[in-house]
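Structure, as structure tokens:
For this depiction, one protein chain was excluded, whereas all remaining protein chains were kept in their positions.
Chain naming follows the written order as A and B, and within any one chain the residues start at number 1.
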Amino acid sequence: MSVENGIGASVRRKEDQRFITGNGHYLDDINRVGQAYGYFLRSPHAFAKISNIDLTAAKAAPGVVDIFTGADMVADGVGGLICGWGITSKDGSPHNAPPHNSLAVDAVRHVGDQVAFVIADTLQQAKDAAELIEVDYEVLTPVTNISKALAPGAPQIHEEAPGNLCYDWELGDKAAVDAAFANAAHVSKIDLVNNRLSPNPMEPRAALGEYDAGSEELTLHTTSQNPHVARLIMSAFLGIAPENKLRVIAPDVGGGFGSKIFVYAEETTTIWAARKINRPVKWTSDRSEAFLTDAHGRDHVSHAELAMDNDGKILAFRVSTQANMGAYLSTFASAVPTYLYGTLLSGQYKIPSIYVEVQAGFTNTTAVDAYRGAGRPEATYVVERMMDTAARDLSMDPTEFRLKNFIQPDAYPYETPVIMTYDSGDYPLAMNLAKEMIDYDGFAARKAQSEANGKIRGIGTAAYIEACGIAPSAAVGSLGAGVGLWESAEVRFNPTGSVTVFTGSHSHGQGHETTFAQIIADKLGVPIESVEVVHGDTSKVPFGMGTYGSRSLAVGGSAIVKAVDKIVEKSKKIAAHLMEASVEDIEHEHGVFSVAGTDKQMTMGEIAFAAYVPHNYPADLEPGMAENAFYDPLNFTFPAGTHIAEVEIDPATGIVDIVDWAAADDFGNIINPMIVEGQVHGGVAQGIGQALLEGVVYDDDSGQLITGSYMDYCMPRADDLPSFRITTTNTPCPSNPLGVKGCGEAGAIAAPAALMNAIVNALGKDIDMPATPEKVWRAINSN
Amino acid sequence: MTTVSMTVNGKQVSADVAPNTLLVQFIRENLRLTGTHVGCDTSQCGACTVHVDGDSVKSCTMLAVQADGADVTTIEGLAQNGELHPMQAAFKENHGLQCGFCTPGMIMSAVDLVKRNPNPSEETIRTELEGNICRCTGYHNIVKSVKAASENMGG
Partner (left out) sequence: MYSFDYERPSGVNEAVSAVGEDDKFLAGGQTLLPTLKLRLAQADKLIDLGGIAELKGISVSGSELSIGAMTRHVDVANSADVKSAIPALSHLASHIGDAQVRNRGTIGGSIANNDPAADYPAALVGLGATVHTDKRSISAEDFFIDLFETALEEDELVTKVTFPIPEKAGYAKFPNPASRFALTGVFVAQTAQGVRVAVTGAGPCVFRQTDMEAALSSNFSAEAVSGIKTEASGLSADIHASADYRANLISVMAARAVQAAS
């Protein structure tokens, strides 16, 4: 029996109605009576000491309520922003996490660093007053490039981090890898740059802080992917307010892609200032500020080598990476180039030994942290560019080379040499499907046709894997995480049979209000219209670790299932009592409880009503029908698949035209295929953006951000992208009750490698991202 | 302060505004119609797109005083008598939105696009949506939505 709008149905999204009619409530749509407006004076320099800040003229400007500097926050006992994941270097020392004040104290370390917070009756007045602040800067020589920052003699950005080193980390068996290389028949090598990206959710960050002097409660509306985590960090480490006196609300949030996970200076300052002035304060980032301050993504420089035997079998893999952390260590920055990167370097392949070392360092740039995929796109890029290079060196077809080295479907659970245990998958299946979809075998003919038209055609494959559903608390705790990564849910029946689901996951585009409702509709037979999903408010939701790492369904959804199980268990007892049967004889399917072997049955709605009007009720049961659950997964999930891109290049201009895209992804079981496809589209688009269009550029000498607006940072637009052909394979995930794996990041992980492999295939030579027309044109016209 | 009067979503409105008030500020702050969004400060993203005298414009790049006397339609004025505009319905049916932030501007642009090109090809849709940036959907389902709506709008 299947249920209308249940698991597996492409239910149209419940949340859409308000978005398509302009009735969403994004942060800047929310206003409070008497609110003041905050504006940050930011550093115009990449690196400078501050010798004095003179606020006299600014404080006297019309409409100014108050102006704060770093000294005010320090005097008030506000702690610095933290990094929540400790990484241990090769030598056993903990990573260097220099102080990071919300407002600068003594020095600024990147263009856009916060210097002062100006609050006025209107935003215009705040901006006008900011221009009157006199800051004495002693400008220092900056360094923005990670390799230069880690080289001897580079400018020292923090006293606490000699040589600008954050950590020097390793994973894997170096001796075994060295031995394998020493005896290898073939060794392939590649050098890669993983370009720095600006996440650019379309809604800029914003915050609205309020203080109630009577209750001493602070309320922060903020554009967050994880309001409870924000509350925890602001309470425990920054001392903004005790958790019970701090309410954090993330309303409709216009995209995140990782950049809204983090606890930033601006939101922290805004909520702190609301109490200082005892008046609501709103701060809304404009796009220029977003480019300067939203945590960036990627920015790796890597060298990789692959050892193979005579037969093309992989023997060992070694990778050395430099990772740019920016000026300060952001909330989860340290984990991205380590446990979210090094652990995925086995890809889909049986590789006997792997060794990776990562040096992370500081530069005079915006902080770098998790961006869609976070570490896993970087890993896939290294692995998959490496595989194509090796295949080329061996004169093998790159897909044949991969198929030869894939972990086979009967090998699960499969332990990699980089501490992951893959739980399920079928890599050859997905690859063969993708090849069929794109007519891989017909490529030669299409290439010849392009050549006849004066164009250069290429085809490229990426067989990616990711670790999602982040993750088991014990596992991440042992690797340095400062938090547990479970999720919570409450399923609450109302007496009239409608259901409110409270989830710690946060939806900012993913469609949880629909997907999670489908789970309830399916399991408890409640019409989807009668299910309300509540998220994003620490005062409503029991607790939550939030949405990132494609974890919402695998972890948050599983918590809902656990709560549903408790509902069913209780309902069986009530049903047994009401139908005068024993609990063991009660059978349940989709919200219908029946007595085995009879035609007696009751619906979930009837039972919920009985629970709230317990006139005839089991004596040993509590009334009411609401259950909560915390779910901690057993393992990561491992979505994987193959994407194949086909391109045609115009040699006259170097323009790369994506002529076809085929993807076969294994996301395990699927709740809503329509939403899953949408997630893949969006992920692929961001991956294509990275490969062709996007790249944060700093001026080497001045440290100024050159790509500071959409005039220079190239966002993918509709006419830059093709339509996509995607399909899924579904090997259920054994690690969670829904059998789901996570789909939000796959596209962004797979796409850059697939597209760059296609371009390299066309050009016959290596090229770095973004493959801009000029770069491609130069590659064509160089020897 | 200057007095501006205009028709917004069929309603006559009037207010005293500073000359440097942008149309989008007037719509969001004076009229409290917050469906029109601001996603950038260089007139690129199109989240603020509304119709002025029937044409799509970026309301962040027009002063409120320039719209004096104009007929303005925002996303809130698109549905008629509780019935979604075919473009709104198509975005929902075809999953043409995710986070929803760019959506009002995207829909307003798309309505104008179909007015100018009653039966647009995929290529035309992609080219004509150049002034609207979406970060979530990869545009695949937006293109599909516009195509579907154009068919339902009698194109």
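Methods note: a residue touches a chain if its C-beta (ideal position, glycine included) is under 8 Å from a C-beta of that chain, and two chains touch if they have at least 3 such contacts.
Since we're looking at a predicted model, the values are computed, not measured.
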Option from A:S10, A:T88, A:S320 or A:T707 whose C-beta touches the chain left out: A:T707
Residue among A:F237, A:F609, A:F630 or A:W777 touching the omitted chain: A:W777
Sites on subunit A contacted by the missing partner chain, in the whole complex: 124, 127-128, 288, 652-653, 693, 697, 706-707, 710-715, 720, 772-774, 777-778
Contacts of subunit B with the absent chain, listed as residue ranges: 2, 18-20, 22, 41-44, 46, 49, 52, 55-58, 60-63, 65-66, 68, 109, 112-113, 116, 128, 130-132
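Throughout what follows, only the chains that are shown with their structure count from here on.
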Touching residues (chain side subunit A, partner subunit B) in the complex: 12-13, 15-26, 28-29, 124, 200-204, 252-255, 257, 286-288, 508-511, 674-675, 677-678, 681-686, 709-711, 715-719, 721, 723-724, 747
Of subunit B, residues touching subunit A in the complex: 20, 28, 33-42, 44-45, 47, 74-76, 78-79, 84, 88, 91-93, 95, 97-104, 107, 122-123, 125-127, 129-130, 132-143
